[in-house]
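For this view, one protein chain was removed and the others were kept in their places.
Moving on to chain A:
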Amino acid sequence: MKNSVNRELPEDIMNELDYKGFESTEIGNPEIQRVAPKVHVSTGDNKVVSSIEDVVKKTVKDGMTISFHHHFRNGDFVFNKVMRVIIDAGIQDLTLAPSSLTGVMNDMVIEAIKKGTITNITSSGMRGSLGDFVSHGGLKNPVIFRSHGNRARAIEHGDIKIDVAFLGVPNADRLGNANGMNGNAVFGSLGYALMDAQYANSVVLLTDNIVPYPNTPASIKQTQVDYVVEVDKVGDPEKIGSGATRFTKDPKELKIAETVNKVITNSPYFKNGFSFQTGTGGAALAVTRYLRQEMIDNKIKASFALGGITKPTTDLLEEGLVEKVMDVQDFDKGAADFMHTNPKQQEIDASWYADPDNKGAMVDQLDVVILSALEIDTKFNVNVMSGSDGVIRGAIGGHQDASTANLTIISAPLIRGRIATVVPDVTTVVTPGDSVDVLVTEYGIAINPKRDDLKKALSNIPGVPIYDISELQQMAEKRVGKPTPLQFTDRTVAMIEYRDGSIIDTIKQVKD
C-alpha cells in the first residue's frame, strides 16, 4: 500500500500495529476520548525513597512502558542511573518511551536492547551509535518516531500508556512539587516532562536538591507524584545547553539568514502582532538578529515567540519587541535563567505547544516558522531523520507540528560538502511538502506552487531570485554529481508517524 506522499508501506506491520497511511495535513474536528492515569492514593507523607533500587523494585515490572524526559540533553545523569538499576534487576521486555534520546543515553540503550531489557522504543529521534545500531537491525521491533506534539497526542489517546515516568528535576520538595528553574542543573521549561507527570500511572521524581515544602512555582505538582528519590547529581549544567550563543560568521549561513529575513519581512504576515518560531543553529539565530532590526525599523512588535527558546529570543522579550515567549524547552542557559525572572516567559506543556488533537494548540496560532532540513525534495517533502547514508541520525522534534504555521520556511544550504540538500526524492519523508511554503537556499528561494499568493508578495525582492524547486535540485546535482542510490534491505527498522498518528514513511535496515 502507498500513502498520499507516495511511500510504499509494509502491509504486515501496518496491519499488526493497526496503522493507517498518511492522507492529509488537515486534522479536522473529530471528537476524541482522552485517557486518565491510575492513582495510588496517599496523603503524601511517605514519598521520599532513599535509593533508585527501592523505587525500581516498587514500580517496574516486565513488559511495562517507562519514560524519561530529555531536558538535560547531553548533561543527563538520570537516564543512565535509572537504566543501570533496571538492567541489573533483570527486568525484561520494556517499552522505552522518552520525549527524546540524547547522545549520553546511547550506550545504555544499546546494552538494554542487547540484554532484552528494552524491546520497543518510541522517541522523537536518535543519533550517533544508537541510530547506527537500530539502522543496522539491532532492535527486533521497529522504533516508532513521533513529533513532540504527536507524543502528547499519543499519550492523551492512550497509544502510549506510561506505567512509570522517571523525571529528573533540579529541585523538588518531599511531596514532589518541582520546577526546572532552581538548583544546580537547571534547564528552564519542563514542557515535555509535564505530559509524563500528568498521564503516567506512577511518577518518580529524581533530584539532587530537596527543598522545604511547599516548593513554588510548581510546574510538576504533588498531586501527580508518587515517589521522590534523592540522587547525588541529576545533571551536568555545562552540558545541558550550548553555552554563550554564538553569532555565525559563516558567509553561507549569513546569506541564508539574510534571505530568510527578507522573505519574512516581505510576506503579508510581517505586521504588528505577528508570531514566530525559530530553531537553533547558526542561520536561525542570525535570522533572529536581522528580524530584530527590521522590527525596530518598521515599529512592529510580535505577539509571541514559540518553541525551543534561545537567549536571542528572550532578549527580544526584554526589549519589548516580543510580548510573550511561549516556552516548551530552553536551548541555552540564558533562556533558562530568564524564565525565572520574567512572567511573560510562559512555560507550556507539549500538548499546549503542538498537540493536533486539542482545543487549539500554540502551533495552530503560529504565523512564521523557520525550520531546517537534512534533505528537501522537489515535492517540498522534508527529511530530518535519516542521513545521507540512510542511517538514522536525527529527530522529528516539533518539525511536523510547527510546519502547520501560515508561513513555513525551510532554510538549508543547496549542498553540504558533496551531499545535495535539494534532491529528487528525500530518503525519508518526515514533514509532508503540503505544509511547507518556502525553501531558502544561499542561491535563491523556491515557493510551493500552491502558494500563489506568496509568489506575488515575494517576486520583487532585490537579490532574492525565485527558482522552481526542480531548478534548485538540478543546480545541486550539477555541482555534486549523481549519487549511487542507497541500498536497503526489506526489513523495517522504524516507522515515522505523522502528527495525527498515521504513517508517513518507514526506515529500512541499511545494507552494508
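Note that a residue touches a chain if its C-beta (ideal position, glycine included) is under 8 Å from a C-beta of that chain, and two chains touch if they have at least 3 such contacts; residues count from 1.
To be clear about the criterion, contacts and distances are computed from a predicted model.
Engineer: Out of "Putative spermidine/putrescine transport system permease protein", "Heme ABC exporter ATP-binding protein CcmA", "Citrate lyase acyl carrier protein" or "Cation acetate symporter", flag the one the UniProt entry gives for the chain missing from this complex.
Structural biologist: The UniProt record for the chain left out of view names it "Citrate lyase acyl carrier protein".
Engineer: Among A:137, A:273, A:465 or A:483, which one touches the chain that has been omitted from the display?
Structural biologist: That would be A:483, which touches the missing chain.
Engineer: Which of A:389, A:452 or A:468 touches the chain that is not shown?
Structural biologist: Spelled out, the listed residue whose C-beta touches the missing chain is A:389.
Engineer: By the contact definition given up top, give the residues of chain A that touch the hidden chain.
Structural biologist: 388-390, 416-419, 479-481, 483-484, 486-487
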